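Pasting a structure here, questions to come.
What you see is the complex with one protein chain gone and the rest in place.
Labels run A, B and C following the written order; every chain starts at residue 1.
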């Protein structure tokens, strides 16, 4: 009986956090944001991704047979959590979690080749999954022959990627080259400058390969993505609380640190009391993904939806604890605020995730 | 431009509050509760009702032509508010508001006769309206010839009344004698001992009279009832906040009055900040009932639903401010707690009232 | 992460299960006091109760093992019977005696308490001392070899069914607030001691009964002091430390009942579960319930590994109480007009269970340190935030 992290997992966590503190301090995130404001079509920061590859983070979910580390989703969730904590601008969600999970579930020779390339971090694969759960603006992809047509919204980690993984409906999965003819990718900037989202317009885009009967691959991919995204949000919340507590100890008003006022103390207490149980839910959801697959979908829905609700409260409360200062660009708190605000809807909004959770249990209309 | 009470209304309010403070202090409410626990089938306290009649409260909504005071619904709302503030056990909602409004809208000779009797307070009329908005336990009344069959749940102010006003569907309104053959009335005790609710079983109950095409009477009756009920809840909330503020000034812990702790202060501030705007909404809804009937239904739905939501928060927060003491029977706070908890569902639950409000605006599915 | 218990523990679970199948008595609620004691005694003989208490004090004498405790709790729970007895003697007095009692006190009280032969109530709270417990005013004045106790206690649950009370009383009138308190054992049938039932807002809906206890020069021998005179505050606090952090909550069971209620309860012919708004609330509550369920597993793991849980160890009560209250609130909303029914009214749902649940959950938010005090503790002890400055003398 051991509900917690192994020694290896703690080491992974510490290593990555130390690396990120050193390599991706908040000034680097600011610089990335400023770069994007200047050049909105800029793609992924490949240099940072290469450094993460050196730490083995790009191959966390790639099987050992394809030169990855073949770790569990809980390990990947720890990585996502650390990246959220650092509001690091990386394509980990798509290229480190969703693509590897889809590819290793397919287990085709082509997929194995992709996995090998992903593990090294040299190849980056974006994922366009939004239409699996939310169709807006008449989006949707279809096949005509072996060419892809249509539109996909809010693709993840696609601008500057080498290839894109495209679910076509719920059963087929296509890989296309980012530079393929007929493919127009437009970065869709969100308030969160740390995550790359884009629109794909496909007009007869040739596929590199197409997998049919890929339903379970697509499902597992979405599931893993949701759990990793919940972990990312969790990590961002941890950071906001830590910053609030530190600020409250430091800031003096009326002759005393504001952290000694009961109202401020209680705001911080409520934040942490709401957040700590979420950690357990995210861990359990990740554990289920590998060990108890029947339970995993429900846990993933709840972890992402509930984590998002808690995060919205924390983002607002942390900003209030910081007062006017928290509202300035300089104080940087808003990077986490915006990260969780965007995460909230990326792989399903809380309301629809809860409706999904109810459907999984045959509750409902 | 005058959004507020007239001098007459202030006088009405003060007179009634002084009367209730004198005649229905909380010990009287306790005694009524204890009496009910001993004898659950006990009916309405007619002596108190007779005293309210002396003050003219029984005829507030009875037209002057039938010897009432012919006042506005805002006046009736002020009465309801004062009664809620005192958690007074009276049949005002049914016999002072709903029945008079239904009867005066009918404007038949029989109805006018009833109104005269209601105005004096000598006659008390209960109302069975629940099935207009919530059918449970297969309840529902129907006519066979001129006899009433079926079941009605949660009739208001019926046990010990002289007659009962029964909507049959949405178009017909029947009056039956409380002692009519075939009518079995069973008191349904709720946690709130200050309001009389009952089940009616009708097996061929003869009607005293029957009004057809009474749809608008039934609608106006329900509307007036909802606004008065919202006012009752509002009054109870006022009392809970006043008691909390007084207790916090009085109770000492850690060498200071608990009201000097920021956490307690903020709880009280949140209660009053949420409540004060509700007063304006209730007043406006009551004003609309007489002056702007097109707006009245939406305002009534919102006033009752929103008031109930605010009241639940206040009931819980006030109990917390009182600490363990607030949880004892002796402290009496629970009488208000239970009054608003029961009010919350008597003429429609918040969720269904909001769905109704949406339907009134053609929002929706 | 490994959620299995392992072979050794699976075997232990089998043992417990076999014991229960063989020995579990019928309806304990209707059993005589003797039968109940006999059942407790049998549990002790097999090591399923008083497991870690030394044999010389009437226990089984095993080493502490948290997983054994969990497994025993789970299996007794599954069998639908109580393990031991839930009163405050075994949970609070016995650990205190083991740590601070004299040899004579241990030999005299521990065995009978564990066997249910002596029932205890706790005399801590007073009407004027709630969150600020140390301000208690019940006094014990030395009189020869005795103390004479005068004052009043409140919230003494089961005082009406107890033989003994362990109480905090002020023995040193001139000492500072925290230093003047002693921990005293008081026979409930002492002359001058009166127990009066305390009615709560939940009326008769509640499972437990509370009392007020009045002391008018109640005489108790000095030898009934546990630990040293004037150290009662410290002693009571070390006992609280012993209280096993509630590792399991009944939130999951409550949620299951709520989900069932929503399938069963219909309005206008539609079951509540088919209302998207109610269903959304049910799902929100399920997520919170699951969070607390796995949070408890995480805390259990910390305890097993003897790792300090940090701030995570301080938040469960606050969250569980609010969750419990919110679940009752949804249940009451779903039942609508009929949810307020009470006192055996026709159509009353589940005997007014949800009304009681709502009020008791609110009581729990208040009791045992209000939510406000808990938030102070989370902030100061858990997050290391600065304490409030002491007020200047007025």
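One rule holds in what follows: a contact is a pair of C-beta atoms (placed from the backbone, for glycine too) under 8 Å apart; a residue touches a chain by one contact, two chains touch by 3 or more.
Computed from a prediction, not measured in an experiment: that's the story for all the values here.
Here the missing chain is touched by one residue of B:126, B:225 or B:259, and it is B:259. Contact with the chain that does not appear here is found for just one residue of B:33, B:306, B:322 or B:345, B:306. For the chain missing from the display, the contacting residue among A:108, A:216 or A:328 is A:328, taking the whole complex into account.
Interface with the hidden chain, as seen from subunit A, comprises residues 37, 40, 130, 134-137, 153-154, 186-192, 197, 199, 252-256, 261, 263-264, 312, 316, 319-320, 323-330, 333-334, 337-338, 341-342, 344-346, 349-352, 355. In the full complex, subunit C touches the omitted chain through residues 275-277, 280, 388-394. Although one chain is not displayed, its contacts with subunit B can still be listed: residues 1-6, 74, 245, 248-249, 256-257, 259-262, 264-266, 268-270, 272-274, 276-281, 283-284, 287, 291, 299, 302-303, 305-306, 309, 351, 354-355, 357-358, 363-365.
The working rule: only the chains that are shown with their structure count from here on.
Distance between subunit B and subunit C, defined via averaged C-alpha coordinates, is recorded as 40 Å.
Shared interface positions of subunit C, i.e. residues touching 2 or more other chains, are given as 372, 375. Each of residues 261-262, 266 in subunit A touches at least two other chains.
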